[in-house]
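Yeah, one chain of the complex is gone here, protein chain that is, but the others are all in their spots.
Moving on, here comes subunit A:
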Amino acid sequence: MADKNGFFDLSKTTLSRRTALKGIAAGAGLALAPGFVRYSQAQSSAPIRIGFQSHRTGIGAAYGRWYEKTSAAAVKAINDAGGIAGRKVELVIEDDGTDPARGAEVVNKFAKQHKTDIVFGTLFSHVVIGSAPAAGENKIPYFVVSEGHHVASTKLNRYVFQPGITDVKSQIQSMAPWIAANAGKKVTQIFPDFAFGYDHRDYLPPALKAQGADVIAQIAIPPTESSFTKYFPQIPAETEVIYHVMVGPAVLTFVKELGEFYGSQRPQLFGFMDSLEATDINSPGLEFLDGSHFWEGSPRYAQPDDSAAQKAYRAAVGIDDNGAAVGDPKDVSTASHMFGCWETLYVVKKAMEDAGYKGPEDRAKLVEATEALKEFAEGPEHPQGPKTFNGKIHQCFGIQNISKVEGGKLKVVHKTKIEDGLYEPEGDYTTQAL
């Protein structure tokens, strides 16, 4: 036997369990100790590290994947053009499971362990609301792409920003006149039973009232529901418009069952694209949607009047004219929302360069520089359209698209103006201490 000393025989080595445990504990302590992470002292040449809180798993997973693709494309474009103030940008991705508790953990991890410069990228409103306190405690700027009204409500804290996508209150306010004038005056609302849905529940009725229309019923559906027919009898018979906004994996079932319930004698339908993000509108059972209208943040289908910037953005992210991944027509994107990641990263670039940002010690300067921003011109950095930014409520304002389902595609029939979506600020983050 070659192994005379029992070198390879674990039972004969002197490594006792206690020694092994000590070793593991020491190793773990070392890994957790401050200063273990490289670049804890940012040098001018070190990359800018952006913590990306991604919905890789859980009900937001389809969005998470496309948010990652878009952000990766934006980071590549920024780096190819010289980075932020000459420094390379690097994304550090952590999965939050589309879960508020894990979201807060992830923000803590970015701040304490990865020591990223900022945190970025969250969509689902309950995760944003759950994570925002952690961002405030760690004093780390938190740039979300969520479209909920929570940031603009000034109920979060000074470190939370939403500069790349408009909020629900503004979206509703700018579209209500079109709904009242073109779809109908008696509206039944169907929305998910959590924060994002409550924005719709709370802001649609006053917005429609101002246009002489009424919300006659509001139906809240749990976000994990998988079957919807049981809710439809609650829709009053005199309904002229069904206003639907659903999220999660069962959205297609929702639309299909609505089709089975009503057949061709349906009320007008006005939906938020959230009801069908990452879903092919030509899926079996969706013929029923033909002729209905949708809100779109950024149009899924290429439009005849697309700007050069919009075309370049679509090519960079890798989506074709139908809004699906280039080379895989079945892999439909979340085009209506994901542009916000692209635009937010360019806002971060602008704010960091304005602030002369060097490293985590300059985070407060970055907050102030972001608050000082006023407007973003339409162009390669803001392909969805021009925007204004209100530094007091940390929220941008922009145009909305209303699209009609026609011949298996979505055609933009109306674009709102920035002014349509402006409202009185509900507070002022800049009065909070940094």
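We adopt the following convention: contacts are C-beta pairs under 8 Å (C-beta built on N, C-alpha and C of every residue); 3 or more make two chains touch, one makes a residue touch a chain; residues count from 1.
Note that contacts and distances are computed from a predicted model.
Think of the chain that is not pictured: of "PadR family transcriptional regulator", "RNA polymerase sigma factor SigK", "Proline dehydrogenase" or "Branched-chain amino acid ABC transporter permease", UniProt labels it "Branched-chain amino acid ABC transporter permease".
Only one of the listed residues, A:140, A:250 or A:273, touches the absent chain: A:250.
Residue in contact with the omitted chain (choice from A:230, A:311 or A:417): A:230. The chain not shown here is touched by just one of A:61, A:302 or A:422, and that residue is A:61. Contact with the undisplayed chain is limited, among A:238, A:260 or A:361, to A:260.
The chain not displayed touches subunit A at residues 56-59, 61-62, 64-65, 222, 224-227, 229-233, 237, 249-253, 256-257, 260-263, 278-279, 283-285, 331.
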